[in-house]
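For this view, one protein chain was removed and the others were kept in their places.
To keep things simple, chains are lettered A and B as they appear, and every chain counts its residues starting from 1.
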Amino acid sequence: MRRKLVVAATLVGLATVGMAGPAWAFDRPAEPDTQYILDNIFVFFAAVLVLFMQAGFALVEAGLTRAKSVANIMMKNLMDMSAGVLAFAAVGFSIAYGPEGNSFFGLGGWFLDPAGFDESSLTLATNFLFQAAFAATAATIVSGAMAERTKFKAYFLYSFAITAFIYPVVVRWMWGGGWLSQLEVPFGDFAGSTIVHSVGGWAALMGALILGPRLGKYGADGKPRAIPGHSIPFVVLGVFILFIGWFGFNPGSELAADLAVGDIAVTTLIAAATGAVAATLTIWVRSGYPDVGMAANGMLAGLVSITAGCGALDNWGAMWAGLIGGVIVVLSVQLLERRRVDDPVGAVSVHGVCGAWGTLAVGLFATKADGFVATEDAGLFYGGGLGQLGTQAIGVLAVFLFVTIASGLVFLLIRATVGLRVSEEEEIAGLDVLEHGAPGYGPDVVPTMDTAVRGAPRVPAKV
Amino acid sequence: MRRKLVVAATLVGLATVGMAGPAWAFDRPAEPDTQYILDNIFVFFAAVLVLFMQAGFALVEAGLTRAKSVANIMMKNLMDMSAGVLAFAAVGFSIAYGPEGNSFFGLGGWFLDPAGFDESSLTLATNFLFQAAFAATAATIVSGAMAERTKFKAYFLYSFAITAFIYPVVVRWMWGGGWLSQLEVPFGDFAGSTIVHSVGGWAALMGALILGPRLGKYGADGKPRAIPGHSIPFVVLGVFILFIGWFGFNPGSELAADLAVGDIAVTTLIAAATGAVAATLTIWVRSGYPDVGMAANGMLAGLVSITAGCGALDNWGAMWAGLIGGVIVVLSVQLLERRRVDDPVGAVSVHGVCGAWGTLAVGLFATKADGFVATEDAGLFYGGGLGQLGTQAIGVLAVFLFVTIASGLVFLLIRATVGLRVSEEEEIAGLDVLEHGAPGYGPDVVPTMDTAVRGAPRVPAKV
Partner (left out) sequence: MRRKLVVAATLVGLATVGMAGPAWAFDRPAEPDTQYILDNIFVFFAAVLVLFMQAGFALVEAGLTRAKSVANIMMKNLMDMSAGVLAFAAVGFSIAYGPEGNSFFGLGGWFLDPAGFDESSLTLATNFLFQAAFAATAATIVSGAMAERTKFKAYFLYSFAITAFIYPVVVRWMWGGGWLSQLEVPFGDFAGSTIVHSVGGWAALMGALILGPRLGKYGADGKPRAIPGHSIPFVVLGVFILFIGWFGFNPGSELAADLAVGDIAVTTLIAAATGAVAATLTIWVRSGYPDVGMAANGMLAGLVSITAGCGALDNWGAMWAGLIGGVIVVLSVQLLERRRVDDPVGAVSVHGVCGAWGTLAVGLFATKADGFVATEDAGLFYGGGLGQLGTQAIGVLAVFLFVTIASGLVFLLIRATVGLRVSEEEEIAGLDVLEHGAPGYGPDVVPTMDTAVRGAPRVPAKV
């Protein structure tokens, strides 16, 4: 009954806002030329590619974890794309890009009210579409590190906090024209190694730390034990989807149809390739096997590592960014595991650590004046001195501090109220049955799934 | 032997048509300007997105049903994309858009003969590509509701009837310039809530009714029992593919590269998001669990609900269309189940009921003169009176009547001839082995599949 009241109140509230809400009246060119239209069409298709990344994140996370929580994982990604997008439309977009506000926090343009938005280079709609796709990305990264043990309600709350507040604030600092873009040597993060990926990665780190490891992850001797994921095909299919999505993510960040698009695509391709190869060789040397999950994460590591510098690095720089990213990700995954940070999908290493690395790589390898990098050959290795590298370090550090503190507070607050972690009984049974009422696979394909919930209260079939 | 004769005769017949057939000579601009080319390129990529939806439909249907008929389901979607496309190319496209004929039924331009087709805004090829992708969509919706118990031959026949005749007739009425587009207040169905989705949905309803429920769906007490699908990951991956495909479906229906594309994309995104959230909350309240399959169907419901109005509704209208669609789909699924309509994937509710709702929503919320809606603020809630709403109701009703009658006749005819439903023995064994000669999963991953066919004649390994 109380539930129905909550829903009814929500609907009435929305209706009130809707009636009182702004009408959408746009300030776009009355007779746009073909180039303006092409810019919008280009960013539109790039946004579709980025939206598709959500499927990739879902599959990677699902594949690297156990079958008993697979439905929960798919659900979280559905919610990032729905509840998350709505939160971003209502408030996040304004905090990031609002026409009012200051260098740290945007205001105005709530609920996509167009008044005051500049539409001279893209329409508000095109711009929002692209940015909303990015916002959904930041949220989904976190869920990977917290997989298999987080309450669905808790997920809902932290995901809202990240999409509506934490991520938008960081965007404001940089792409919203804030202080990071106003430094004497502007911060160079073209498509979001720091702004998007490390935001997700550092929040993931805090989430994994505060949650603690999954049951059984560490033996009585304190040593980590492998908890194998349930589907490598899902992992690699997911990586391929993310890979092609990145060709919307990076080239699309040009926010215009021009010739830099192809250049950015090639640096992206090269870094993805070197990341995968480097991670494969590194794990081969360290474990004796070319591990497939690690190779997949290596491709993602390469992609994250070039995201900041895809416009400012040339192909050799891209190779180095990806190659070192691919080595780093393996070392980071193994280090975190030893330090009792249980991150089932490697999200902290791929997005946080390689996000930081990719941002610093701009300070080392930047040669082109593009992607917020103002001068040619700004990279340390190209004679640019420490100026760009210093700015990059400032940005990395500032975002790290803000995100760990803000997300840490959010997680602690959730833990103190609705609770963050499921019960031991539920964790053993898997999240699907007890959080969502049904397993992710039918009894005809995974008959043991039923066994998993034995002892737990069977779900009443109300539907 | 008789089979070989049939095949040989088909080939000879095709050869004859080919020799006597029209040469393709086009009437397009000799020196097209860049905007014309951009229009064609835009619709081309939009068509590719819509073609990809077939994979999404296949996965959603496969995931929501049992593993023992999974190959049959994948096969049906392959056939929609092949036999269906050929039927549409041969006759369906002409019935829909043929340069001759009348307001109810097009003629001329058979087998893509270009004579008489207007190529002033798009080339015939681009236009056909986009429309063919739509036609494949209408057919696949039906197969979901009839899953797990329909003969493959019967599927082949009804699918042909829908793609070649029933769907094209409805298209003629509206997009082909027919009577629905000529009403005093023209019918507003921009991308096909009624024209595409409800056609599929109402045919699905008739199919499910005439077939009857699956064995075991209703207990001795007459109460419905859950028959769980075999893979939630497939369902959600399929929904994500459909979701991005819809960005070809709705914005592509603009049939031109212009600034409305971004606006349409944003209304589409918002309705998808509110649909998913609303369905999640509704099922959570009603069953106690945030059910993942229902959330997935909620996103589809939101998308279907905005398909008619994506051009004419503003973002608030899109929110309402999606939100109410998300509530409706849950109630409709539960109602139909109680009424002994066994629709394994919820196709009738998602595409039929929400298709009707989305069409009516144009009469309630339309604010923009776009997407066949001729006047601003035509929606009832924006002071437009009952004119638009009345037209919408006429269109919904006319299509409902035509499709239920036409498809009902088709199904009854098939039942009376080759038969519509498989034998009880085959239904228990699953369609894969007895209809297609091999199970959909190997014995190494689903060993129980063999058990399923015990008692049934084993398939001889002729290949």
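Note that contacts are C-beta pairs under 8 Å (C-beta built on N, C-alpha and C of every residue); 3 or more make two chains touch, one makes a residue touch a chain.
Nothing here was measured: the structure is a model prediction, and the numbers come from that model.
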Inset, instruction - Using the touch definition up top, pick the residue from A:V266, A:A393 or A:L413 that touches the left-out chain. - result: A:V266
Legend entry - Residue in contact with the excluded chain [from B:S94, B:T126 or B:S287]: B:T126
Legend entry - Of A:H230, A:H351 or A:R421, the one touching the omitted chain in the full complex: A:H230
Inset, instruction - Just name the one of A:A90, A:L281 or A:A374 that touches the chain not displayed here. - result: A:L281
Inset, instruction - Identify the residues of chain A touching the omitted chain, counting contacts across the whole complex. - result: 34-35, 38, 42, 45, 49, 66-68, 225-226, 228-233, 235-237, 239-241, 243-244, 247-248, 251, 257-259, 261-263, 265-266, 269-270, 272-277, 280-296, 299, 314-316, 319-320, 323, 334, 337, 367, 441, 445-446, 448
Legend entry - Residues in chain B touching the chain absent from view: 3-4, 7, 10-11, 14, 18, 21, 23-24, 28, 32, 34, 37-38, 40-41, 44-45, 47-48, 51-52, 54-55, 58-59, 62, 70-72, 74-75, 77-79, 81-83, 85-86, 89, 111-112, 122-123, 125-126, 128-129, 132, 152, 234, 432, 435-445, 447, 459-463
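Everything below uses one rule, namely that only the chains that are shown with their structure count from here on.
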Legend entry - Superposition of chain A upon chain B: rotation angle, C-alpha, nearest 5 degrees: 120
Legend entry - Averaged-CA centre spacing for the pair chain B and chain A, given as whole angstrom: 33
